[in-house]
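For reference, the structure is listed below as structure tokens.
Yeah, one chain of the complex is gone here, protein chain that is, but the others are all in their spots.
And then chain A:
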Amino acid sequence: MNKMRSVVNKLHERIDYLIEKCPNMTAAPYNYNYIFKYIIIGDMGVGKSCLLHQFTEKKFMANCPHTIGVEFGTRIIEVDDKKIKLQIWDTAGQERFRAVTRSYYRGAAGALMVYDITRRSTYNHLSSWLTDTRNLTNPSTVIFLIGNKSDLESTREVTYEEAKEFADENGLMFLEASAMTGQNVEEAFLETARKIYQNIQEGRLDLNASESGVQHRPSQPSRTSLTNEASPNRDQCSC
């Protein structure tokens, strides 16, 4: 009876193993050199989730409802021949989430601060978002200001020049973008990554600090035996 139980247990483990491990085998464990953590912040309805969706899916999400709590997106990009995985936390803009989403600021390497060029109030609130960001992130966090909905020129309420001046005064990077047409969306996410990477290269960002928002992955995976086994069998995996 005991023998049978042990065989059943082994079978159970084997099934667990197949179920858990097989999907992961379709991709090598570390097919990127760095992980950068981003947050997207700004007033409700400025298009934070639409920017994320445009960046990760290359699609415009029409009729996008208000985000509940946080959303998450990821994409691997390339900077200077290095593969970087962006882990993007998109926070809800509704006031009721303001206090609880502050947890997500911690350890962000990049912060995308978004306003809507057609709604002046969203621009006026930037200083409060900036204060939160400065207080809750570290000094090396790259803050990128995005004026979204640049396609809606006829209803514009904030000029490019004014926002550019605000960005320069506060040492922020800045672009106007459109989640709908995709204009400048890639640029905003990629330029943030380039700036973070530059900070690493110039030693301004301590990779060993837990709050840096950057994790370095060795280009040669440490679990070589597993990878070498997994790669040739990748296509044969039956699950």
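Here is the rule we go by: a residue touches a chain if its C-beta (ideal position, glycine included) is under 8 Å from a C-beta of that chain, and two chains touch if they have at least 3 such contacts; residues count from 1.
Rule of thumb we're sticking to: contacts and distances are computed from a predicted model.
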Query raised in the report: UniProt name of the unshown chain, from "Mitochondrial fission 1 protein", "Trafficking protein particle complex subunit", "Signal peptidase complex subunit 3" or "Ribosomal RNA-processing protein 42"?
Result: "Mitochondrial fission 1 protein"
Report task. Determine which one of A:M44, A:V70 or A:L190 touches the chain that has been left out. Result -> A:V70
Query raised in the report: What residues on chain A make contact with the chain left out of this view?
Result: 4, 7-8, 11-12, 15-16, 19, 49, 53, 61, 64-65, 67-72, 74, 87, 96-97, 99-100, 102-103, 106
